[in-house]
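In what follows, a structure is listed as structure tokens, so that the remarks can point back to it.
For this view, one protein chain was removed and the others were kept in their places.
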Amino acid sequence: MDWGLLLSSYGSVLTDINVILMTFLGAAGGVIIGAIPGLTATMGVALLVPFSFGMDLIPSIGLLLGVYCGGMYGGSISAILLHTPGTPSAAATVLDGWPMTQKGEAPRALAVAMFASFCGGMIGALCMTFLSPLIAQAALAFGPSEMFMLAVFGLSVIISISGKSIVKGLIAAFFGLIICTFGMDKTSGYIRFIPTNAHFLYEGIPFIPALIGLFAIAEVFSSLEGIARGEKSSAGAVNVKVDRVLPSFKDIKLIAKNVIMGGFIGTFIGAIPGAGGDISAFVSYGVSKSTSKHPEEFGKGTPEGVAAAESANNGCSGGAMIPLLSLGIPGDSVTAILIGAFVMNGITPGPMMYVEKLDIVYAVFAALLLANLCMLIVGCLGIRGFVKLITIDKKILLPSIMIVSLVGAYTINQNIQDVGLAIVFGIIGYLFNKHEIPLSPILLTLILGPMAESNLRRYVQIADGNAISMFTRPITIIFAVLAIISLIYSVYLNKKANKKEETPAEA
Amino acid sequence: MLPISFKEDNNLKKTIKADVYVGIVGIIFGIVILIMTTQFEELVNVPIGPEFFPSIMATGLITSSYVLIVQSIEDKGKKFLLIAIAILIAMTASWELLGFLIVAPIAMFLLMKLFNFENYFRMALISLVTCALVWLLFWKVLAVELPLGPMDFLYTL
Partner (left out) sequence: MKKLIAILLTVTLVLGVVGLASAEYPKKNIKMLCPWGAGGGTDAVLRALCLSAEKELGKTIVVENKTGGGGLIGHTSIAQAKPDGYTVGMITFELQTYKPQGTGTITWEDYIPLCLINTDAASLTVNKAWAEANKITDVATFVEYCKAHPGEVTIGNSAPASVWHIGAGLFATETGIDVKYVSFEGGAAAVTALAGGHIEAVSVSLAECRSQLDAGNVICLGYMDSARPALYPDIPTFQEQGYDIVYGTWRGLAVPKKTDAAIVTKLEETFKKATEDPAFVEFMNNGMYTIAYKNSAEFSEFLAKNAADVDATMAALGLKK
């Protein structure tokens, strides 16, 4: 490691006012884009790439990384305040963030999310600086069978996020695993379960409209029903006094373990091409719950859950940069666009970059650190404003959410059928809510189902139909064992939690 | 105190009844998907076709919906009846794949458990011996070769 070069690169980035300004602007824009359902960090980065053509490389990378990191945190704002993940990566944040808001702890949840995002992001950025070539080699070892087992391991989290009834969690999961096969099969091109003229479903159920329907629209439906019946809304008693913009020392102590674990889980999963922030947040949540002293608090509004999810999805941004820079392989959809931005500036990311353009590599690391810092500042400045969102009169807020949601569903593909789909999913989500079937397993399976299926079939195709032979591959075995442990342990935890709840009632 | 607990009880009954409907809807959806997968065209040169994954998941949905229904039924008589039916269906479905000598003893073991048998060792012994005798009787006396799946080699001995 060339310390002199590292320091000089960091110094030149962190003192360049132009870079700082661009990164800050990016972070501020990213937080807003991320907070609006339907607008994702991916989209923000894609729209900004043409603008960055005229700029120097480092300021433009700073701008794009600012959007990336800001967007990752921004998604949690609407997840916590409105029960709507602003981006898919924030889907796991809803699990505990929304109950915290219902308990009147919205400012606390936002502060925890921001702090965890920042720490996760820093862990990712530091791992990237020091461990990048090492992790990059590990990422190459992930072929179809390893990806399949990773997806299975991710799916084992379903029990953790099922809430009280495992069976209902499984019903939701199988429902998700079935509908994720709708559309054109990614391995053979065969069209499954949809009419052949439903072109908008060819690439599968569009994820963002489904997410908007299941969470935002379903929530508005439920609230409408409650208000029409004259029930007093629970969020009316919300305490929105913001005493502090950073979490209290007590909270930091509580979440420290989750944040560190989440940061590393996020970095590692982010480094695997094809697995991104959404998966890492769920995995981190599951692991945190299994290792927590109070697993029964998860899902009822514990800062630990929010911290686990948010630190992982931000750690992911550092992780995803590792294969991008050292292998020239994008780790997720945002880095796929970033790679284009590098190429346009005449730089091809890849192993040679560490040999020939080390100064640029270090400058990118520095820009990522800076982006996380900017995100923290934007978050601190904005937190008082964000919280005001839930003080808006429900008569105004709920219809507004409805309209913004539908626009969000339209924007992603600019297709009116997606809006219809969001409404259908809104009704499904409403019905699921009513029967206490958890929604998060559907999201998780929509992400992991296709990954599991296509990688399994890809492997079997390469191995000439012999699926069992995947158990001769060490990484595959490790993930299989992890999946089994995680399954058994979370079933045990669920039993224990249910028992704990029953005992005082009987006494 | 009394009215409150009475009211709660009512609510509980309501959600339990609703759970049965959820289970029924889940089973219907799963069956529709299963039927649709059987209509898929056969693709050549593909070891695992496009029907594989959805049909497994549909089976999973049907199973978990069934479990939900069983869980929500309070009457022990009906509950056990449903469990027994599930055991028989599972046995039938896996019969040709795993073979009579694996499937039948397990099914019998579970059925005995359902009938309140307590001694696990005796349960295991009785189910194994009974099934083996049934198999031998059908093979040697009635000349019916029950499918044995991976244990088919027994017929060549």
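All chains are identified by letter, namely A and B, in their written order; residue positions are counted from 1 within each chain.
Simple rule for what comes next: contacts are C-beta pairs under 8 Å (C-beta built on N, C-alpha and C of every residue); 3 or more make two chains touch, one makes a residue touch a chain.
Everything quoted here is computed from the prediction, not taken from an experiment.
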Of A:Ile191, A:Leu224, A:Leu389 or A:Leu431, the residue in touch with the unshown chain: A:Ile191
Given A:Leu6, A:Val45, A:Ile58 or A:Ile77, the one touching the chain that is not displayed: A:Val45
Of A:Val13, A:Ala125, A:Leu327 or A:Ala480, the one touching the omitted chain in the full complex: A:Leu327
Residue touching the undisplayed chain, where the options are A:Met149, A:Ile322 or A:Ile337: A:Ile337
Sites on chain A contacted by the missing partner chain, in the whole complex: 42-43, 45-47, 49-50, 53, 140-144, 184-189, 191, 196, 199-203, 206, 273-274, 323, 327-330, 333, 336-337, 340, 343-346, 348-352, 413-415, 418, 454, 458, 461-462, 464
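Everything below uses one rule, namely that only the chains that are shown with their structure count from here on.
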Approximate Å spacing (C-alpha centroids) for the pair chain A, chain B: 37
Chain B contact footprint on chain A (complex, rising order): 165, 167-168, 170-171, 174-175, 177-178, 181, 185, 187-188, 190, 192-193, 435-437, 449, 452-453, 456-457, 460-461, 464-465, 467
Chain A contact footprint on chain B (complex, rising order): 15, 18-19, 22, 26, 29-30, 33, 36, 40-41, 43, 46-50, 52-54, 57-58, 60-61, 64-65, 67-68, 71
